[in-house]
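Would you mind keeping the following structure in view while I ask a few things?
Just one protein chain is left out here, and the rest sit where they should.
Chain nomenclature is as follows: A, B and C, assigned in order of appearance, with residue numbering initiated at 1 for each chain independently.
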């Protein structure tokens, strides 16, 4: 087998370059790679761009820590708690360049990235004012289908520089498994130029072999780094291992609304991982 | 739950119309829906078109039984035994219209069908003489990528009228699971207008619930009919339940080479299922 | 019994689910989630329950609301996992029957705005974003929108059309708005008042808009308060009344 890719959170953070486009696993309060995000906040990395379909907690924390210069998402929400507090503030104050996208288009862009093709057609969308925004940015176009001559939206390939994906298990080479909800994580793994896997547990070949009739979520061909990170999604959930810590998320929300997100981050997220 | 979709092989065959484009599960000697193919041969259905990436036994039997007017495949082979005997003969004698395709393009066409978009870009291919063949048929085109202006092949959506997929387990509604090698079967399920599932066993909800953190291969939203068919892939394999019966496949090959494919089919395949 | 607008809205949202429908809810969709429970357990509708949380064929008896409607722990009893990607491909093939969308603004042509109040490049309020709205709005057969009945919400023209209503209406796709005062259907003639929630009259509905002209037909129904059985079913999935914190009354 090839060289082990096990490394520490700090070593993995060093794979990110200033200005990179990153994406993270999960959705609002689920399977976000929070231990990695803590390490990223602790680093001097900056000016990152961020793309995801429906981010929440992880994105808001990164925004509060002033790591992002650009955000592209279909929705950024704290759901029942309210608007994503730091994202909203940063967008309204133009501290970040916020590009709203739509689910089908984010998926299509990642599909193109995963398949190594320059663009991907997608249904729907035509008529939305989002089209003008994206045409201006050259991220979407409306073309005539060359076979039928009907209008169709095409999405430019999305290839994040780095995808950070929290999984249930991985071997030391990056052969990994996500259980339950997958969101777009397997696409992100395939679309990104570098993939950092953080895993609830590191397993050996024998453990994986029990899954020989099931699919892998990532293979060693996709993955650059593997980090052992038990409870690494906290306070977001890791179904079916642990639930979202809504008490902590609610606390963060209240702090962030009052402009004290970093206080909560230092006292809770950073303390947990450093 | 909705109405049960359980039916007999003959009832399922009646979902096919003369002239339909069909596709089947598996590859050369693996997970072909042979019990269904036997029932189809026993019916008066005719003039079918056939599309698949790397078919083998199932396709040759359908060709021998004179069910097909058109075949589209990236490869049709009996591997170590030799050329696909009936397909070769029918193609050389122009009893079928044979369109050679290539793996990446078949996958791309099915992807377009599955995603409900009119076409799909794909890497590679440019330079192959297959391009001219497909341009003439209006199944492929070379276009300029609207974002970068570079040449790229696009494949017209492939939406088979009927996909017949042999699976390891299904409930009576069509929520099904394929174990191990999947080939393009999950794409075929999503691309086809009608899906007929033949299953090694029919399971209930409780059995499926054990897989609640795993993905389904098909859902009831994709499936039109479910047929209970233990050993339904014979003589092709059903990993990890049973192996390919190479003795039977070799016998068939020898019969078919001598123009006696139907004799073998009647004495073996039909006897097994009728 | 409950005559609270929140509860009557849930009843209203659930009433559009029919047998065999493929019904999907997204994030931040507490009322739709409870409406799906209501449609299954009270109206006995036999539909396919799916959501952005990704468990497939959730058991409505086991739904327990949480601060996120994307929480897989809140939708259990499922038979396996089916991704949102898969759900949206099914939608792209025209096979999604009903989807719920919230909105911050809606106008006479059923355009909805979840993007920004004010100018996109210079927003007065940066909203969370439309999620699947732009993508699915032209495609899904029935779209049921829920919103606050408020002049800032029911407007003449949205600031930004995240979802394009004109296309839906021209294609005769059912487009319904449930507010905390009324049930409105969008048609080629414009928004038509179909019913008022118990406790409100027609004037409270038509006068409380920011320029949206609601057509009042001869016959306008009333959606009644919930009976004990209806309320019990909703309370079972939301014992702590998380739904009332959404501030629909």
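Methods note: a residue touches a chain if its C-beta (ideal position, glycine included) is under 8 Å from a C-beta of that chain, and two chains touch if they have at least 3 such contacts.
From a predicted model like this one, the values you see are computed outputs, not experimental measurements.
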Contacts of the hidden chain among displayed chains: A, B
Option from B:34, B:48, B:61 or B:76 whose C-beta touches the chain left out: B:76
Of A:4, A:18, A:138 or A:215, the residue in touch with the unshown chain: A:215
Option touching the unshown chain, where B:13, B:27, B:117 or B:191 are the choices: B:27
Hidden-chain contact residue, picked from the options A:60, A:79, A:171 or A:184: A:171
For chain B, residues in touch with the removed chain: 27-30, 53-54, 56, 73-77, 79-81, 83-84, 87-88, 91-92, 98, 100-105, 107, 122-130, 133, 180-184, 187, 237, 239-240, 243-244, 246, 249-250
Chain A, residues in touch with the chain not shown (by the definition above): 1-2, 114-117, 171, 175, 177, 190, 205, 208-209, 211-216, 219-222
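Keep this in mind: only the chains that are shown with their structure count from here on.
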Distance-to-centre winner among chains (Cα means, whole assembly as reference): A
Cα-centroid distance, chain A relative to chain C, in whole angstrom: 28
Cα-centroid distance, chain A relative to chain B, in whole angstrom: 36
Averaged-CA centre spacing for the pair chain C and chain B, given as whole angstrom: 40
Contacts with 2+ other chains: residues of chain C: 55, 81, 83, 92
Two or more partner chains touched - positions in chain B: 115-117, 212-215
